[in-house]
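For this view, one protein chain was removed and the others were kept in their places.
Let's turn to chain A:
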Amino acid sequence: MAEIVIRNLCKQFGAFTAVRSSSFKIEDGEFFMLLGPSGCGKTTTLRMIAGLELPTSGEIWIDGEEVGQKPASERDIAFVFQMFALYPHMNVRRNISYPLVSQGMPRSQVRARVGEIARILGIEGILDRPVGGLSGGDRQRVALGRAIVRNPKAFMMDEPLGALDAEFREHMSQELRALHDRMGATTVYVTHDQLEAMQMGDKIVVMNHGVVEQFGTPRDIYDKPATMFVADFIGSPAMNFLHFHGAVRPGADRVSVHHQALPIPAAREAFEGDIVYGVRPEFIRLSDSAGYRGRVRAAEYLGTTQIVTIETPNGEAKARIPSDQPARPGDMVGLAFEGATVTLFDAQSGRALRSELNEGVLAHG
C-alpha cells in the first residue's frame, strides 16, 4: 500500500492541454475521488498515475518513488476499467490469475490465491465460466478480483460503476467501499457523478478544464467551495448564486444586496466589484418577516421536502423547504439566509472570497 503524490502534472495531446499543472497528495489507504465533468482531465490524470499515458511534464510519486516515465507494468498498480476489459478468450479463473501468471507464480499458489479472492468477492461458483455470459455485476466482481489478486500498491478505477444500471450501482458502490475498508488499499477513483464521489470518497479532487479546482474532504468541498465551479458542480440542486455589485470589508458580517443587509460569515479580505452571494438551497428559509423578497415561480414536491424556485431581484434561487410549508407559484415571499454557511465569490474570476467559514480550507487549497 502506498502514498501517491502528484506534482505539477501536465499532459498535452498535440496542441490540446488535457491536464495543466495539477498537484495533490493521496494518503496511504485513502479512497480518493477524481471528480469533474467529462473532458476535465480526470481520466487522463488517472491514466498517467497508472502509466497508460506518459506525462508531458511533472512528477508522480508512488510509495516514495518517482514513476512518471516508467511503463505501467513496472508500477505495481491495478486498474479497473469502465468496460471491465475482461479478457474475452479466457474464463473467469484465468482472468483473475492472469496478473499472477505474469509474475511467474507457481501454479498451485495461483490456484490458492484465486480461490481466496473468489471467496472474498463471492464468485466461487462462476470461476470456470467464460466471461462472455456474465451479468454486469459479476463482470465487475471479476474485474475487481483481477485487480486485488496481486496485492498491488494502489488501485485505479475509471468510472467502474458507469456501465451498471442505476439500481445495481448503489449496491455495488457499497460493496466497493466495504471492500476498500477491509483491504485498506489506496484507491484512486474517477467519476463524474458528484453523489458517488460524496458517498464513497475520503477525499475529493474536483477538476475542470485540466485544472484542479479544489482538493479536500467531501464535507469541506460541499460546505466551503473554493470556486464557483465547485459550488455549482457539487450538490443537487446546485448552490444558488445571487449576483450583485458591492463591497465587502474585512470583519464585516453583512453585505448589502438590493438594499437589504444579508448575513455572511465574517469576511477576511476586502473586495469591491461584482460579487456573487452563494448559498445552498437548504440554507434558505421562506419567512414573511424577511426583507429580501422574491416571487415563487415553481415548486417541485419531493416527499418530505420540496424545491421552490424563486425569482429574486438578483437572479433565480432554489430553496429546499419542508413540503408542508405552503408555496404557490405567484406568491411573494421573504427569503431568510443562514449567514454562517454563505460563500461570497469574485464574479469575474469565480474565486471564493476568504471568510471565517473557509479560510482554513482556502489557505492550503
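We adopt the following convention: contacts are C-beta pairs under 8 Å (C-beta built on N, C-alpha and C of every residue); 3 or more make two chains touch, one makes a residue touch a chain; residues count from 1.
Just so we're on the same page, contacts and distances are computed from a predicted model.
Student: Under which of the names "DNA-directed RNA polymerase sigma-70 factor", "Carbohydrate ABC transporter permease", "Protein translocase subunit SecD" or "3-isopropylmalate dehydratase" is the non-displayed chain listed in UniProt?
Tutor: For the chain missing from the view, the UniProt record says "Carbohydrate ABC transporter permease".
Student: Thinking of the whole complex, not just what is shown, which of A:38, A:73, A:289 or A:349 touches the missing chain?
Tutor: Result: among the candidates, A:73 touches the missing chain.
Student: Determine which one of A:146, A:169 or A:320 touches the chain that has been left out.
Tutor: Result: among the candidates, A:146 touches the missing chain.
Student: Among A:50, A:110, A:248 or A:262, which residue is in touch with the absent chain?
Tutor: Going through A:50, A:110, A:248 or A:262 one by one, A:50 is the residue touching the chain not shown.
Student: In the complete complex, which positions of chain A touch the hidden chain?
Tutor: Residues 50-52, 71-73, 77-79, 81, 83, 85, 87-89, 98-99, 102-103, 146, 150 of chain A touch the chain absent from view.
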